[in-house]
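Of the protein chains in this complex, one is absent; all others appear in place.
Moving on, here comes subunit A:
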Amino acid sequence: MNETVIEDVKVIVFQLKDEDYGVEVAQVRSIERVQHITRVPSTPDFVEGVINLRGVVTPIIDLRKRFAIQGLDHSETTRVIIVTVGQMDVGLVVDAANDVLDIPKNAIEPPPKVVGGLEAAYIRGVAKLEKRLLILLNLDKVLNPDEMEEIKEIEGKV
């Protein structure tokens, strides 16, 4: 009994376009409805801006844009998942977030090699559930400072 508990990973499930994604509960601080986002100029296009999260100015990233998925206007179901990675608090805009799942560790497989390319680096693994596939995100990579460096270089040229 105990063993199975230990081997479970608790994840928050969210949707982007038609796919299900998951981030570990431990990294999630809260899930917010979309509120007024202040645009920040001269930042990469996936940075939506900053919001006032209970007195703390928190940057917001549009995950659709981050993963180069076609953009979508915010709707009733749109949520902001506030995650903490290292010293950074960042909000991720997703289409919907509505589930918390316990996933047994043995159901998680490494990212399929076929995917390849840049995106694969953001994926920590794929969990096979009964009827669907859940893509587990590697937030360290999604919010990679190196990536930020690249962006800064581009900014510098502009």
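Methods note: contacts are C-beta pairs under 8 Å (C-beta built on N, C-alpha and C of every residue); 3 or more make two chains touch, one makes a residue touch a chain; residues count from 1.
In the analysis below, contacts and distances are computed from a predicted model.
Visitor: Assign the chain not included in the display its UniProt protein name, restricting the answer to "Branched-chain amino acid transport system permease protein", "Amidohydrolase 3 domain-containing protein", "MaoC family dehydratase" or "Chemotaxis protein CheA".
Guide: "Chemotaxis protein CheA"
Visitor: Touching the hidden chain in the complete assembly: which of A:Val11, A:Val28, A:Leu63 or A:Val90 does that?
Guide: The single option touching the absent chain is A:Val90.
Visitor: Of A:Val50, A:Ile69, A:Ala107 or A:Ala121, which residue touches the hidden chain?
Guide: The one listed residue touching the chain not shown is A:Val50.
Visitor: Using the touch definition from the top, which of A:Lys10, A:Arg39 or A:Arg132 touches the missing chain?
Guide: A:Arg39
Visitor: In the complete complex, which positions of subunit A touch the hidden chain?
Guide: Touch with the absent chain occurs at residues 35-36, 38-43, 47, 49-52, 55-59, 86-90, 143, 148, 152, 155.
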